[in-house]
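Excluded from the complex is one protein chain; the other protein chains are retained at their positions.
The first chain written gets the first letter, and so on, giving A and B; residue counts start at 1 in each chain.
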Amino acid sequence: MSDNRAAPEAAEAASAAPAASAGEADLTGTGTAASPGAAPGQGNRILREIMSGNALVSVLAVVVALVIGGLLIAVTDERVGAAAGYFFARPGDLFGALWASVSEAYGALVRGATYDPTARTWLGQLGIFETLTIATPLILAGLAVTIAFRAGLFNIGAQGQIILGASFSAAVGFGWNLPPVLHLLAVILAGAVGGAIWGGIAGVLKARTGAHEVIVTIMLNYIAINLIGYLLKSPLKDPNSSNPVSPALHDSAVFPLLLGPNFRLHAGFLLAVLAVIAVAWLLNRSTLGFELRAIGANPSAARTAGMVVSRGYIIVMLIAGALSGLAGVAQVAGTEKSLDAEVAGSIGFDAITVALLGRSTPWGTFFAALLFGAFKAGGTSMAVNANVSIDIVLVVQSLIVLFIAAPPLIRAIFRLKSASSRGAAA
Amino acid sequence: MSTTLAPTAPAQDRLIVRNWKVPVVFGILAAFALVVFAVLGPGGTATFRLSQDGDAWQLPNLVLPARATGIVVTVLCLALAALAYRQTQRTGRTERWLGVSFAILFVIGLMVWIIAGTNTQNITLVGLFTGAMLIVTPIVFGSLSGVLCERSGVVNIAIEGQLLAGAFTASLVASITGNALAGLVAAAVAGVAVSFLLAVFSIRYLVNQIIVGVVLNVLVAGLTGFLFEKIMKIKVEGATIYNQPPHLPNLPIPVLSEIPILGPTFFRQSILGYLMLVLVAVIWFALYRTRWGLRIRAVGEHPQAADTMGVNVNRTRFRNVLAGGAIAGIGGAYFTLVAVSSFSKDMTGGLGFIALAALIFGRWNPVGAFLAALLFGVAGNLQSVLSIAVTPVDGHFLAMLPYALTILAVSGLVGRARPPAASGVPYVKG
Partner (left out) sequence: MGTLKLELKGITKRFGSLIANDAIDLVVQSGEIHSLLGENGAGKSTLMNVLYGLYEPSAGQILVDDRPVTFNGPSDAMAAGIGMVHQHFMLVPVFTVAENVALGNEATGTGGILDLEQTRRKIRDISAKYGFDVDPDAVIEDLPVGVQQRVEIIKALVRDARILILDEPTAVLTPQETDELIDIMGQLKAAGTSIVFISHKLREVKAVSDRITVIRRGKVVGTAEPSASTTELASLMVGRSVSLTLDKAPARPGEETFQIRNLTVMNDAGQALVDNVTFSVAKGEIVAVAGVQGNGQTELTETVLGLRKHVHGSILLDGKELVGRSVRQVLDSGVGFVPEDRTTDGLVGSYTIAENLVLDLYGKKDFSRGFTLNRAAIAKHAAAKIDEFDVRTGSAEAPVATLSGGNQQKVVLARELSRPLKLFIASQPTRGVDVGSIEFLHKRIVAERDQGTPVLIVSTELDEVLELADRIAVLYAGRLMGVVPGDSSRDLLGLMMAGLNAEEAQAHLAGPDSARATTTEGEPA
């Protein structure tokens, strides 16, 4: 019946209980704690966040995922297999081999992602900059997922939005001739617009027809994949190449390198940091963010307070799309310098894991992106130096998110008390 | 007994809710047909070859003049659009057959237009369909997995992961045992394992089902990629031994396999192809004609009602998700035991998401999903057949078709795609 407010007696009785946040944004099952802005008492809040167990669960989730990844590395290691063959004769060998394989792999991972004193060139020594380079699009796309989460929408479409943004910015980057600074700005703007169009489609359909944004964004991803296939076949294809790639962007259209020609780290990273600050401001300090978060946490209260929920959905998807588009810009105008079909790679899906690990706060997303960037950068060195496929990074990454999404599981593993009782004790 | 206890209510005027989407969409498409197929239609002919060399019965080629066909299609489309307008005017909605007829007509017009406009101007229908089956088969298995999960109320985004896990395991186990059937069984087990995680996290730990699905896809991609590097690349005497699965042979069915077009498409397949046909029929029957199906549908639509009638909601869901995993796992085996001869990284290439699209476009119905998969498969194969030819429309746009149609379906612009009411909603008793 239309009278959806008629509550049975039991519900009436239960309404005395504290209100749970009813928002769809509460995807991790733990409630999105307000992120530490410069609000009064922020130090307190950070402390509370760390003590409340949510942060602890995140850390433990990473630990458990790394342990499982380590086991996987160990059991598939030939030396371990060999040592297991004579386990009863010399059991110590097995554990030695286990330790050797895991420490070798993770050691290579950490060194590759940060600092490796043994590398021959100082270029190879400073993997930390490669980490930052890889993290750049992850930060931007992660923000795209985060901001949509906060408004109660699940943006799986970062991949398609990246592709559109990258295509738009590439077209402007090699197709237009503009003075240096202006050209880069035009490229950035074009990328944001391209992504915003793709995100906006999902937002409008959600707001106007109620189409589930998850299905729409998944489908838009694949439409975008085919679209870029088409674009690289003729309109944007480099006529001088036999491969489906675009011409290189003009020098005036690419991000300047931050550390000289030896490192790939480019000014796109600064753009990403700016985006984090901007999104943090938008979510926590702006009237629009106030509105979007309210819509995400409790759409019916938002509606009663005069906010227009459907408009909020459209706006947030435009912003999310624009952020993903910027991730595409970072790829095209920063790291790759030309457009190819693999421009989005796995960034779109990594972005989801990044946002979840970052608990859908802007700075959380930033650090999660750095961590996953480090996994990727270190994973390459691990593959070379320890002969462990970089795919293990995907395994660890997905396990982290699974465990974070199910706090009861992590608490059960470590026999922790629930977050609420911990909070009360603290 | 008093019969007029309460005062009589004044007559209430009921609103007729008219849904204009169908006539509007028909109108737009018919206008498109008018301009593209009829007015600007290519002058040549489209030739459809209905038989292959060596077929028992040779059928003559079907030659259609492009513009004339375009005009006929346009006229019929316009007529259907007008009919849809009238039905909506009168009853507020349109009948189902209108949409189906319109879709078939439009597809015919589209194909004639494309083929007549290419430089080759002819196409082997049989080749088109048999080639399509290479894509259709895993899509159908994936969709059936989705049907079982979503009908019981669990959203399955992890179809892609289930297919990939099946493909990998089938190849590995079949290589080790030298037995393709063993690979098939192992693939089912791998699919169940993925499903088990989906079930545990979404039903037991109430984690958002979409998150679990997305993450499981990444997990399986990582795991199979890692093990592919670690195990399948191991070489013994210069050859990889863990990625050389024996094939499932094709088993043509006598007589049936000689039927023109249908024979080569459906009756010259491996055991997996036949299993697919059987499963579509069996799951459809089970879902709509058995106690098992009644309970599953009730659990997916209104779990509380099922619960008050003594049906164990979460147990039903758990079992269905596991069964779905087994089916998708077997579908994954198709990649390595039938379609190609070995496993490669990410070889499912997003077909799991097309399976999701087919499931939605087929309205969560096994037969509907099967038909949608056929449509998507033909579109996909047409794209690869035409990929070298110069065509009036780029093949990539054909490949977008499944996804675009699905978006239209969930937006309610084409048909009414209504998922099971409780799909995606965890059931907590009390």
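In this section, a contact is a pair of C-beta atoms (placed from the backbone, for glycine too) under 8 Å apart; a residue touches a chain by one contact, two chains touch by 3 or more.
What you see is a predicted model, and the numbers here were worked out from it, not measured in a lab.
Asks: If the hidden chain were put back, which of B:90, B:233 or B:289 would touch it?
Replies: Selected residue, touching the omitted chain: B:289.
Asks: Among A:201, A:302, A:323 or A:390, which one is in touch with the chain left out?
Replies: Candidates A:201, A:302, A:323 or A:390; residue touching the omitted chain: A:302.
Asks: Would you indicate which residue among B:248, B:306 or B:338 is in contact with the undisplayed chain?
Replies: Here the residue in touch with the unshown chain is B:306.
Asks: By the contact definition given up top, give the residues of chain B that touch the hidden chain.
Replies: Spelled out for chain B, the touching residues are 1-10, 12-15, 17, 289-295, 297-298, 301-302, 304-311, 421, 430.
Asks: If the missing chain were put back, which residues of chain A would it touch?
Replies: 1-3, 5-10, 12-23, 26, 31-34, 38-41, 45, 281, 285-288, 290-291, 293-294, 297-298, 300-308
Everything below uses one rule, namely that only the chains that are shown with their structure count from here on.
Asks: Between chain A and chain B, tell me the centre distance in angstrom, where each centre is the average of that chain's C-alpha atoms.
Replies: Inter-chain centre distance comes to 30 Å.
Asks: Using the touch definition from the top, list the residues of chain A that touch chain B in their complex.
Replies: Residue list for chain A touching chain B: 27-29, 72, 76, 154, 156, 205, 209-212, 214-216, 218-223, 225-227, 229-230, 233-234, 346, 349, 352-353, 356, 388-389, 391-399, 401-402, 405-406, 408-409.
Asks: Would you pull the chain B residues touching chain A in the complex into a rising list?
Replies: Touching chain A from chain B are residues 157, 197, 201, 205-208, 210-212, 214-219, 221-231, 345, 350, 353-354, 356-357, 360, 394, 396-397, 399-400, 402-404, 406-407, 410-413.
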